[in-house]
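The structure under discussion appears below in the form of structure tokens.
A protein chain is absent from this complex, but the other protein chains hold their places.
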Amino acid sequence: AEDMRIALVVKALGIGFFEAAAKGAEEAAEELGDVEIIYTGPTDTTAEGQIEVINSLIAQQVDAIAISANDTDALVPTLKKAMQRGITVISWDSGVAPEGRQMHLNPSSNPLIGNMIIKLAADELPEGGEVAVLSATTTSTNQNIWIEEMNKVMDNYPGVEVVATVYGDDLADKSYREAQGLMQSYPDLDAIIAPTSVGIVAAAQAVVDAGKVGEVNVTGLGLPSEMAGAIESGASKSFAIWNPIDLGYSATMIAHALASGEAEAEPGAEIPMGRMGSLTLDENNQGAMADPFVYDESNIDEFKSIF
Amino acid sequence: MTTTTDASTGRHIPDRLRSPLEARLKSWESLLLLVAIAIFIANSLASPYFLNAWNLSDATFNFTEKAMIGFAMALLIISGEIDLSVASIIALASTAMGAAVQFGVGTPGLVLIGLGTGLICGAFNGVLVTRMGLPSIVVTIGSMSLFRGISYIVLGDQAYGGYPSSFAFFGQGYVWWVISFEFALFAVLAVIYGVLLHKTNFGRAVYAIGNNATGAMFSGIRVERVKFTLFLLTGLMSGLAAICLTSRLGSTRPSIGFGWELEIVTMVVLGGVSILGGSGTIPGVVIAAFVMGLVTFGLGLLNVPGIVMSIVIGALLIGVIALPRLWAKWRA
Amino acid sequence: MQTDTQKDTDLSPVLELDGVTKTFPGVKALDGVTLRLYPGQVTALVGENGAGKSTVVKIMTGIYQPDGGDIRVDGEAIRFPTAQDAARAGITAIHQETVLFDELSVAENIFLGHAPRTRLGLIDWATMNAKATEILRGIGAEIDPHHKLHDLGIANKHLVAIARALSIDARVVIMDEPTAALSHKEIEELYELVEKLKAQGKAILFISHKFDEIFRIADRYTVFRDGQFVGDGSIAEVEESDLVKMMVGRDVAQIFPTRTSQIGDEVLQVVGYEHPTEFADIGFTLRQGEILGFYGLVGAGRSEFMQSLFGITKPSKGVVKIDGQVRVIRSPADAVENGIVYVPEDRGKQGAITALPIFQNVTLPSLKRTSKNGFIRLAEEFALAREYTQRLDLRAASLDTHVGNLSGGNQQKVVIAKWLATQPKVIILDEPTKGIDIGSKAAVHEFMAELAAQGLAVIMVSSEIPEVLGMSDRVIVMREGRMVTEVSGDDLTPETLVRHAAGI
């Protein structure tokens, strides 16, 4: 039979996190045997760019689209069109509004992540202190949700105060400058939380350059390969991430299951994800893959060559 | 100390040396049309999905909104000015419409607000350029940041949604079979702008101004008024594009349409409009819109990343201008 | 004069052009011309507009490359790939258009490309300013070399161009209509300078349409017609009428047209026109069929006033009445609607749109008449353009030719045709025959007379006394931005005009 074509659409090509996810997708394809992966995405993180990509995927009549969205709402009409033309659409990592997809795969549960990022900072601050958030773009869906979840649990960390939230737009230089600005405006700053793999690297570099290693701890979500240096220099004590390879693998497995009719996307359904077990959907047709994993001095060397 | 000659009757001067047909055949547009046809053929050979009415119809969305602005931009560039703030006008107009939705404004009201915002932005640029005599490239680099900046101030990290369902027609509706509303609008505007530029006194004034604004003023043309009108038109078209794009996306974020200004300028220049002003045609811009749409769609079907497509567009832009000149040099 | 003639048989030419050809798209600007320049002699180059005079200058100075033929310096064939190569060979030129840099200082304009250096090889500004002062003083120009060029009037700019030409130690000095923008006094100084250069043994090429100055300073002449060499020889052995005949190819009588116009009703009245810096106290009336001359030294502010009347600049005070009605003119478009049109002095920039074809230039202000509901009708445009260009005896390959490809004189005709086609009430001609050859000049004069005869009111700004006297019914003299007097009838003599213009 003809191969099933599954498109893995990412926020932008070239980001280490998504390259790793693509690896996972290929792994899943190999395991499934009759699947061809189309790894694609725009070159900059815009919704318009993703729409053009999706349009060409619709034209190619792919069987499934698994997307990490640059915008919750803007992709809905196009993805609806895809579904009307019989294409299975799921979102993963960064979600699309429910009308625009059949289901959403969260890398982890949002409350867990929100709690994790503040906990990583707070664990180093037994006396409490000032922390600031360096986010990606102002429109990034998942960052905004995590920060929201984080704010919900702030009461559990008395003495720790979030003094500012700034945006580095997932650009290294802008993130760097924002981090610098934070350190200048808040001379007593104790930690920078960057729930983005671009921001966390830039913030660590800024801390090193400002000579504030040991004073300002950088934490958040990052890739071991990119953060190895920061852990080594001490700019970052620890950070977390789920395994992007697993994420790409799971998204592919789910897309395959839905497209082949093996599973149905409806509240309460259990969808098989190969070696990752199965995913249970909640009332919004969402599910969480796994808990985030913490990396520090003790295990960084083991993972830095993997992703 | 002057002399007189015997009252000489003037010599006969022929109207033209070259027939208009000959001129047309040797024109930029013919060259570009050949390029477009070549790309079309290449695309149909390269991908089995290309020759499909619905796919081709979907592909037109890649350029219709940009081309609407491109038409007005062509006139503006021919007159010797430029507007780099168009994409930011889209953002501001979209933001204004989004805000209005929150107050329960209906579709007709939204359309008026979108167009009105475009006009106001166009007037802002127009006043700075024509009244204060500032260079348009600089003014619109400034207003590019300003207009989008206002969107960011209003929206921050929020988005506007909840557009009425009837509003979806502009970006998602079809007038007949595969002909989308946007494509129909594009076609109608192409004709309107073609006539305006090539068949009216206004168009003639635009060319005169682009070639020599001082000379045009000394010839009794109201140069500032014409330029101001062109800025208004460009703003209006940006407002119109904002309506279509917002309707197509169904939501508004301040980053909407980011980077479009350069794509639109590229389209216009590829269409043979001289960036220095004074020459260019609407048919050229229409063909250029198709060329760019075909290139992105064709390469998209092969899953070529967008940045590689932009290499092709960049190379086309330089190549299509450079090749005839190289050819002429080589023959000389 | 006798000795000069003697000289040129003995001497060999410094610079010699032989069989030089230059073709532009559609025009053979030069067709195998010959030109010889001798040391210590002034050679006048004469010819109608478009005869190829400026083109030959540009070839001698490395700006254009000839298509064929030889350039020889001291008998040796040479090529000038750039202007600097020509300068190195000792050839320098004052070009017809002032080609200088508004944003640079006077000194730098003089020395750009050959500035004095310090020992480190860096530009030595102090020496440059000192040398510039010296050269300017040498030609009697009191200009501060530190000033930026755009702070200077057109005449002073021209003096800077002359200084630049002298800053190069040249053997050949070319002057392409150098007196066109200069006042009486400055022209006299230029003549002295030419004598001085001659005495230093330099070869001088002098291009002019003014026969009085040619006969005053030239030793030899060369005549071009339609890009071809017609003849050369010693000035002492030729009559003005012979030269004219060689230039035009036929006999021409030298008279101003007889004026037959009926002075009619008053069309234009200007009361108390004033501008903060440019002009003041201007008031006059103008009637149908009348030619009103405006005389003054170059820089007297006549052009500025005319441009204000045409709506380009805003006067601070003053009223304009047309046919007895007060009119507010805020832009040239208003002026044209009210029947006032202006043929500017600077035709390349203001007069014509050189990149557009002739017919579009002619119909530009009349589009309302040739179109229907704002839509263009080409046939009517061509008809209108043909009518007026033929009446002015325009020389062009076709009405589709770009105006930029025409010679200066023919460009001027296009501008005049453009305005006549609007059927105006008042036409202002600013230096209408500046840089125009003798044949076309007569045509312009005749046409002016004809316009007046048809009831048009004409204002003519001119710095040439014979033209002012020969054409005007009345003359207004301006000095330093003010109207000093109005002269008519028997008072119209060269002496009165000069006295009032100079303020003596």
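Note that the chains are named A, B and C in the order they appear, and that numbering of residues resets to 1 at the start of each chain.
Simple rule for what comes next: a residue touches a chain if its C-beta (ideal position, glycine included) is under 8 Å from a C-beta of that chain, and two chains touch if they have at least 3 such contacts.
In the analysis below, contacts and distances are computed from a predicted model.
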"Branched-chain amino acid ABC transporter permease", "NADH-quinone oxidoreductase", "Dihydroorotate dehydrogenase B (NAD(+)), electron transfer subunit" or "phosphoenolpyruvate--glycerone phosphotransferase" - which is the UniProt name of the missing chain: "Branched-chain amino acid ABC transporter permease"
Touched by the hidden chain, restricted to displayed chains: A, B, C
Option from B:A23, B:A38, B:A53 or B:V138 whose C-beta touches the chain left out: B:V138
Candidate in contact with the missing chain, chosen from C:P276, C:P466 or C:P494: C:P276
Touching the absent chain when the full complex is considered, from A:Q61, A:N151 or A:Q180: A:Q180
Contact residue for the chain not shown (choose from A:V166, A:I192 or A:A240): A:V166
Residue of A:L105, A:A228 or A:A290 touching the missing chain in the full complex: A:A228
Residue ranges of chain A at the interface with the undisplayed chain: 12-16, 19, 43-44, 138, 164, 166-167, 171-173, 176-178, 180-182, 184-185, 187, 201-202, 204-205, 209, 225-230, 232, 304
On chain C, residues whose C-beta touches the chain left out of the figure: 61-63, 82-87, 95, 99-104, 108, 112-113, 115, 121-123, 146-148, 150-151, 153, 275-280, 299-301, 304, 313, 480-482
Contacts of chain B with the absent chain, listed as residue ranges: 128, 132-135, 137-139, 141-150, 152-153, 155-156, 254, 262, 265-266, 269, 274-276, 305, 307-308, 310-311, 313-315, 317-318, 321-322, 325-326
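The rule we apply is simple: only the chains that are shown with their structure count from here on.
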Computed distance of Cα centres, chain B from chain A, in Å: 37
Centre-to-centre distance between chain C and chain B (centres being mean Cα positions), rounded to whole Å: 42
Touching two or more other chains - residue numbers and ranges from chain B: none
Touching residues on chain B, where the partner in the complex is chain C: 1-5, 7-18, 199-205, 207-208, 211-212, 214-222, 278
Residues of chain A that touch chain B when the two form their complex: 13, 38, 40-44, 46-49, 51-53, 55-56, 58-61, 71-74, 76-77, 137-139, 144, 167
For the chain B and chain A complex, residues of the former touching the latter: 47, 49-50, 52, 55, 58-59, 61-62, 152, 156-157, 159, 161, 168, 171-172, 248-251, 253-259, 296-297, 300-301, 303, 305-307, 310
